[in-house]
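One protein chain is absent from this view; the other protein chains keep their places.
Letters A, B, C and D mark the chains in the order given here, with residues in each chain numbered from 1 onward.
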Amino acid sequence: MAKIGVFVCHCGENIASMVDTANLVAAISEHPGVEICLEYKYFCSDPGQETVKRAVREHNLTGVVVAACSPRMHEQTFRKACAEAGLNPYMLELANIREQCSWVHTDKEEATEKAIEITRSLVEKVKRNNKLYPISVPVTRRAMVIGGGIAGIQAALDIASAGREVVLVEREPSIGGHMSQISETFPTLDCSQCILTPRMVEAVQHPNITVMTYSEVEEVDGYIGNFTVKVRRKARYVRMETCTGCGDCIQKCPVKKIPSEFECGLGNRSAIYTPFAQAVPNVPVIDRSRCTYFKNGKCAICKKTCQIDSIDFDQQDTIETIEVGAIVVATGFQVQNTSLYGEYGYGRYKDVITGLHFERLASASGPTAGKILRPSDGKQPETVVFIQCAGSRDVSKGVRYCSKICCMYTAKHAMLYAHKVHDGDTKIFYMDIRAAGKGYDEFTRRAIEEDHAGYVRGRVSKLYEENGKLIVRGVDMLLGRPVEVAADMVVLATAMVPQPDAKEFAKIIGIGYDEYGFFNEAHLKLRPVETATAGIYLAGACQSPKDIPDSVSQASAAAAKILGLFSREHLEREPVVATVSDSTCAGCWGCATACPYNAIDQRDITDRNGNVIKRVASVNPGLCQGCGTCVSFCRSNSIDLAGFTEKQIFAEVMAL
Amino acid sequence: MTRILPKNRLDDCIAAWRSAGFSVLAPVRRSDLSRFEEVERSEDMALDLVLTERTIKDHFFPQTEPLIKYSIKKHDIDTQEMVPPERKRVFFGVRPCDASGLAIDDPLFGWDYRDEYWFKRRDNAVIVTIACTTSDDFCMCSSVNLSPDSTKGSDVMLRPLQNGSGWQVEALSDRGNALLGPISSILKEGSDATASTASVPVRFDVDKVMAWLADPASFESHFWKEISVRCIGCGSCTFLCPTCHCFDIQDEGDTYTGIRRKNWDSCSFPMFTMHTSGHNPRNTQSTRWRQRIMHKFNYYRGKFGVNSCSGCGRCTRQCPVDMGITETLQAITNLTK
Amino acid sequence: MIYNPFPMRVVSKREEAPGVRTLKLEFVRQEDHEFFKANYRTGMFGLYGIFGEGESTFCVASPETRKDYIECTFRQSGRVTTTLADADAGDIVTFRGPYGNRFPIEGFEGKNLLFIAGGIALPPTRSVIWSCLDQREKYGNVTIVYGARTVADLVYKHELEEWKHRDDVNLVLTVDPGGETPDWQDHVGFVPSILEKVAPSADNTIAVLCGPPIMIKFTLNALGKLGFNESNVYTTLENRMKCGVGKCGRCNVGSVYICKEGPVFTAAEVSAMPQCDL
Amino acid sequence: MGIQEQYRSEAAGLLSSGAVKLVIGFGEGSTVERRRPVFVRTPAETERLVLDGGCVANLSTYLLTEGLLSDGKSVAVFLKPDGIRSINILAAEAQLNPEQVVIFGFDIEEGQVRALEGRKASDFAPVIGVAKAAGLSAELQKEAELLDQISAAERFEYWKDQFSKCIKCYACRQVCPMCYCRRCIVDVNQPQWVNTSSHTLGNFEWNIVRAFHLAGRCVACGGCDRSCPVNIPLRLINHRMAKEVLDAFDYYAGECAEQKPVLATFRQDDPETFIL
Partner (left out) sequence: MSEPFEPKIVAFVCTYCTYAGADLAGTSRMKYASNVRIVRLPCTGRISPMFILKALQKGADAVLVSGCHPGDCHFAQGNYHARRRWTVFRALLSFTGIPEQRIRFSWISAAEGAKFTELINNLTEDIRKLGPFEQYHELQTVIETQATY
């Protein structure tokens, strides 16, 4: 039978003063299966560990219990000692008779009795321990970054600069994301394009980065170190390899009156287009739904125009399969659909716009070349009302959270407006001004003090048009009186919300999301960059509303995590993982549903001729984190957790 | 003139037996279940039942019985054999089918190796049977060569009087005679007419059944699949059967101490014959049902000269899917018409 | 009473093949030993147990000519065998038996003996083999044909070595195709086909055959072809058992209680049983 | 034409067209009142089918007979709304493909049989919706409340008395469509979580574990309760579980084939008043 060695540590006086160790040794020595039981002043000391090792060797011990401090303290120490003595390190248990016994009790007799019981039950557990070996998972040292906004670009650059390959996937024709739409950035008011464009170029030119624009992730299989991703490269109808980006085709395209997505509909684009002038790659795409050629087979002016014959109407979508070891999800956000706000007249009044519209109006490369001109008649607005929290922190609109950036960008808008329209008047309706961040509060103060932003604390109750003016009614809560402003333009600080397809995407790649559709981190505080699925990391606003510095920080953090993972060819993981008993699994998939890590797949059991006999659950040891939630779900006890098996725990409880 | 036990003296009778050292067990209806339990007063008895839901087998071959208590020491194991109590017991108001069940099982438990767990109880029990005057749709004693007033397995036979005032008493064995001693003053002489016994129709031809089962060709017949198709494989027919005697031996306890127990087991369960290799000789419900029928009406008779069925009909009465021995044996009878 | 086992002390244990152990057990109590000596004959089986886990049935692998101890060989598979496999010298286990019938080896006297075994079924055969070899003079030629799936799966390797070197034993070893090692010198092929090549004449020969059901089936065919009469071929049947004494009702094949009327049967008796119940 | 005749002829039609290979329905039993499951494979045999107020069993259990549905062919089965919910759960738990199950739906009200519209489990969503809206059985609730009103100690005595009757025949398990495990927890012997012996402790454990395993899965078909040869009121314990998941998690077992198991899912705002 088992030969267990039990080592009772005095921990100086820490244990010995409250636990009668001689009694403990005497009682445990009489326990079935205990081959040797020794006490010593400090087993964690070198001579103490030597004693353990010698006993393991001399008595051919099959298991070791050290009755000492918390396993959180010295489990690793003694595991190492066991391993050095030739015993599998997982054949060790620590009986915690210090933190949970001698230190917390005052009656020596009781404490001794408890110490005996604790030790005994762990002897019974260790008898049933199994030898475990670290799980080694090969790592494909190539990363994929999904989303080519600032977060994705940053992550890609960080990983690539450290010498690892990166595939950067962006579904729009150009990388750049929302940051490329922004005029200036707070709190420095430097030009967004000016700081972003070089990074975009750097990314596309980096030898370690493969940029796949106009591409979407369709399928993700595998697990940490070993993902297989299928990416759909949408047909551009323009040959990437040859196009020089001269723009002749765009000039000549007769279909020009298409509202530009990039300009939020404030400007137009043609059917063959690049989203914006600085697009990277600077290769246009043909919008098939708008192109005359695709509608009736006529036109093809672009093809005729192109001097190097880069137009290819026969292009098809292609699916590329890419092997990667880790994935950064940086899919970003979108602006909440403000038509939810009937009371603010969005969609009804042309001059009620969102913050993003305002960015385009203020952008030097925008439709108005940086002049603040209102959409309805192109006149310069004399009075502009900004409404903060237009969507955020509003339960009735389904967004209970704070979008975090609106206070700052509204202040910025007010400043930009003041800089461009010197005699203009601003009113900002706000609930709170949240300006936590380096230089942020100073920034809002500047808006108020230098640029005379007119902050009004209160909500807008009504907005209507009267004599060509937008009448904004609200209450100034600080003064406790109604306010009415006749505005020329109203800017709504709309909420940041997840991408419309965020939930579907999360299901494709197998990560969790919250009630809104923001992706879930593994741990809000301690693992904010990882997802619960090992090997998949988050960066930017796809996780929660973030400003640029936060997005960039998280992107770099994700890159650092991945570089850590890529530092070795094999990933060693604790063998505390679940395993399935094929013969008894009934295939109800409850475990798979319950698993927080998507670590459980379906596996077919086939007979010799390859016919599927049955389908059972199968744990991917690369993904399993060892929580055991699946084990307690399984009605037939067909799944078990190494290190905490049913047999071990049963024995532990039954020995109490 | 015969001896009569007047109904109104039943309490005296119980008292007399109790003071003679007997426990008296009788049909009782308690907690929504009829069964044999110790009684002290006649009013606790439920003598009007056609049949108790549980059989008296329970009291001779309990559903779980401790055999050996063990305690594991470091270098040794202490064991203590658990011996059933040698308690003198009167089973009053047993039906002839249940009484026969005991007699049917006796040879099995005595076959070479004597199972004292059974016999210590058997030897100390006196079976006082009451002949049946009522029956139900499931009773089938007459089909297995027994009858509503069969004396097999009984020590004393009581035949209800027509006027309902008591029972005509007949001792069938020494044990039965001895039991009447303490109540001799309670018994009176009389010549009241006894009630007519229940008429239980013959539901199948047991001879034909036996002949068909004995034919080796029948073993592989498609019949078994058809007849057992709705069997769900529970053990209620076997556990409520007065003659089924299969059991398992299990150790149960904590890490160091426990009890080796003998527990009812059932040929209906797939695990019953499952080898550790995973091979199972009886791996379908039809083979298990065949085993049950074959065992009762072919194999058992071959070993012990008697069919292992006393016709109580509980198997059908309790079956969740309305199966049972009667249906199968009727079908076999029809097969051989 | 009948379910109370004898305590037995483990004397030694041996790993025969992956997952297959042999335990040598000695009696703790003199009276148990006397009972065993008086009753044990080759072919009988017992229930080996560990309190707290239960009992498991296998044959007594030691011969009736050596009754100072009991040897048992088993594959580690269920709850009981897993624990038994862990037993070390000095540990206490239990034995209940000997039960069942036996090989009628008096009747084998003066005859040639052909022993055929497959895989883990050598132990019952081994009991008869030694019972006969220990009284070698009483029998004619002795041929042992033993096969396993792979070389590693052969059990009693040291005894195979001994038999190999005995002049009075003809040992034929074989492993299934694919189960051989590079230095394997003996046969490669399934037992029935090897048997057809090496079997002695059926005349005046008794065959003892133990193995998995599928092997038994094909070997019986082969023996038939070789002219063996079914009543001269002995085999053992093993079914799940709990009581060992004909009470618990699970081991029967057709009307036969393996525990009481077996485990030793002639091929003729076996073929009279309903085959699908085996 | 009554429902029985209508379904008979439809069953015959399905069989003769080969749309289904088998019809599982009810037939005459061993007494006038009894109805037993029958298995009909030919159009002629459909004459055996009976449909009346006595047809209370949940026949979905039989669909799990090993190998029955593995050939991809369809089987027709007579089911009440509870049985249809069972089909939904079994589909959700990947034990069968609901496309292979043709349902002859019916309900019994005051002893009268009423046909239910639909053929596939998903067709009956409105019926199940109505059932959910109507709530759990008021009758059972009343019975269960009687137990809720007494003290814990008295309740313990009540169940001890009831469970002491259990003989571990497993009729409750065998008749239950949800008990499809290849190896029941009670047959797990390494370790032996549930005492297999049918003493009161072992019976307590068995019945508690089974009720727990049925939480959020039991459709209150009453099969176990009816099957119990020793009349343990299993309906009450199962009802109590159904009530708990409905009250705490708004979970009604078997609403649709896409329903996730209640104990394999959670909401962050699940109630937790009892947690210190």
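Assume a residue touches a chain if its C-beta (ideal position, glycine included) is under 8 Å from a C-beta of that chain, and two chains touch if they have at least 3 such contacts.
Since this is a predicted model, take the numbers as computed values, not measurements.
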item: Omitted chain's touching partners, listed by label; value: A, B, D
item: Contacting the left-out chain in the complete assembly, out of A:His31, A:His74 or A:Lys114; value: A:Lys114
item: Residue of A:Ala203, A:Cys302, A:Ala418 or A:Ala522 touching the missing chain in the full complex; value: A:Ala522
item: Candidate in contact with the missing chain, chosen from B:Pro62, B:Gly153, B:Gly166 or B:Pro281; value: B:Pro62
item: Missing-partner contacts on subunit A, residue numbers; value: 70-72, 96, 98-101, 103-107, 110-111, 113-114, 117-118, 121, 512, 520, 522-524, 532, 576, 594, 596, 625-629, 631-633, 641, 643-644, 646, 649-650, 652-654, 656
item: Touching residues (missing chain, whole complex) on subunit D; value: 144, 147-148, 152-160, 193-195, 197, 199-202, 204-205, 208-209, 211-212, 215-216, 236-237, 240-241, 244-245, 248-249, 262-268, 270-272, 274-276
item: Residue numbers in subunit B that touch the chain omitted from display; value: 58-60, 62, 64-66, 69, 82, 84-85, 121, 252, 254, 259
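FYI, only the chains that are shown with their structure count from here on.
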item: B-C against A-B, pair bridged by the larger set of C-beta contacts; value: B-C
item: Most distant chain from subunit D, judged by the mean position of its C-alpha atoms; value: C
item: Most centrally placed chain, judged by C-alpha centres; value: D
item: Mean-CA-position distance for subunit B and subunit A (Å); value: 68
item: Computed distance of Cα centres, subunit D from subunit B, in Å; value: 32
item: Distance between the centres, which are taken as Cα means, of subunit D and subunit C, whole angstrom; value: 49
item: Contacts with 2+ other chains: residues of subunit B; value: 72, 248, 250, 255-256
item: Subunit A: positions in contact with at least two other chains; value: 583, 651
item: Footprint of subunit C on subunit A - complex, ascending; value: 1-3
item: Subunit D residues within the subunit A interface of the complex; value: 93-95, 180-185, 188, 190-193, 213, 260-261, 263-265
item: Contact footprint of subunit B on subunit D as seen in their complex; value: 29-31, 34-39, 57, 61-62, 161-162, 165, 167-171, 173-175, 187, 192, 195-199, 202, 223, 226-227, 229-231, 233
